[in-house]
Every structure is written in structure tokens, then in C-alpha cells.
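Missing here is one protein chain; the remaining ones are kept as they sit in the complex.
Entry: chain A
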Amino acid sequence: MTLKQFSSSKCFGGLQKVFEHHSVELKCKMKFAVYLPPKAETGKCLVLYWLSGLTCIEQNFISKSGYHQATSEYGLVVIAPDTSPRGCSIKGEEDSWDVGTGAGFYVNATEDLWKTNYRMYAYVSKELPQLINDNFPADPQRMSVFGHSMGGHGALICALKNPRKYKYVSAFAPLCNPVLCWGKKAFTGYLGIDQSKWEAYDATCLVKSYPGSQLDILIDQGKDDEFLSDGQLLPDNVIASCTEKKIPVVFRLPEGYDHSYYFIAIFIADHIRHHAKYLNA
């Protein structure tokens, strides 16, 4: 497994790099971004995985969110992978923005069409962490995950499906209950029509079967997010299940913010601080 460095730029004393490698899970070349804080020069760092939303590539987050300063300060390594396999020549792959390229939904596809390449869950929760731990000054014991929109959904399911693996999870405007909205189309495509299989990738459903080990969730959701009013994100559902299961969630609904990176940028430092707290605990 060889890593090919694509770019490296100094930022807040650290280095923002982009690599390309061949993914075993996805059977294609994948790019991912790595931010190495100044602390990485001298010792192992805690790793924070960012999962992006629909249509994004690794660049969106690193160029728009303004996460570098806080990350540099707290000494975290931040990994931002792509959102789906690319160039796999699957029929219909490029046809729509919510299935196929840029819309991996962080599931392991079971339908024949997709199952060879679309194994984003395995990629972000297993292959990529292994790769990072092997090649970078990363502390394999301490990782956490956050994301935006579809990536927020990805972050939540990663944390809920792997108790204790992730120290902390936070999300910006996540898809909290995809089986009831946006996810329907993608899940049908990737997982088939059996909706019970969908539940394994649905945060609200996963909460109900979560074994109850310590997990702390922070969700920020712009109040003027058009997808919120559209009923695509359904945060109330996950809050209700978490309230029932007594899983601690702080859900903040700041007024005036939409679904964009402009909204992320203002709260990103806050999220990174939360992660740093739990990773350092």
C-alpha cells in the first residue's frame, strides 16, 4: 500500500497535505487530506476524522471550514477522506447527486451493482484508520469522528456502531434519520429494498440498540437550514431516542444559519475543542 503525496502546504505551523492511495475496500484510487499539527513533529497525536457531506471531495472541508487554527492549537491530526469511490465505471454512478459518486452514505453496499466498490463504511471506519496509524504519528487508541450533513450521519453511525472506538462524536446538520428521508433512495440502491437492513445505518435506529456505554454527542444545526425545514435532517427523532435511551446529546439550534460551510466555519473551533477534551481525557 503506497501513499502518494499530492500536495503539502504549511498552515498554522503544521502541514496540510493531500495523499492518494489505492483502497482495498473500494478497489479504486482514493484521495484523502491530512492535517499534521506542529505537535506531530515530536510525538503521536490524536486523530480526528471528518466526514463530508453529499457531493463533496476532500477539498471542501480543508479549504472552507477554517479548522486549522484550533486543530493546530490542540495538536490534533485531522483526516478528511473523499465521500465515495470514484471512477469505478458503475452504471448510473454519475447520474444523480444523491446516489453514486459523491454520495457514498458511509454504508457497505450489498446490492450487486455497488457492493464491490461502495464500501465507504468499511473504508472510513477500518481501512483508513489502519492506514493512518501505520503511516502517520497517530495514537491508535484515541480517535474521534465528526462530519457534516451526510458526513454527520456517517459520523453518528460510526460512533454508534463502534462503542468505545470513538471517544467523541459531533455533527453539523446531520441526517439523523435517513431511513425516513434522503436515505431512502441511496439505501434502496446500496442495500436493497429490505428496510430492516437500512436500520444498521440509521442513527436514530442505532441509538435504540446502543449498548449504553459512555458517548457524548454534540449536534449543531442552523435554524434557517432549508433541509431542516424540508424534513430531510430530522434531528428531533434522534434527540427523542437519545432522551429515551439517556444518551447525552447537546443539540444547538443557532438562529439564522443555513446548511453551508459558512455555518460550519463559525462552530468548527467549538467542535474541535470538544473533541480535544475527550481525546485528551
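By definition in this document, a contact is a pair of C-beta atoms (placed from the backbone, for glycine too) under 8 Å apart; a residue touches a chain by one contact, two chains touch by 3 or more; residues count from 1.
Going forward, contacts and distances are computed from a predicted model.
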From "Fibronectin type III and SPRY domain containing 2", "Thioredoxin domain-containing protein", "Isobutyryl-CoA dehydrogenase, mitochondrial" or "DNA replication complex GINS protein PSF1", the hidden chain's UniProt protein name: "Fibronectin type III and SPRY domain containing 2"
Selected residue (touches chain absent from view) among A:128, A:160, A:249 or A:264: A:249
Contact partner of the left-out chain, one of A:4, A:164 or A:273: A:273
For chain A, residues in touch with the removed chain: 214, 216, 218, 223, 239, 242-243, 246-255, 273-274, 276-278, 280-281
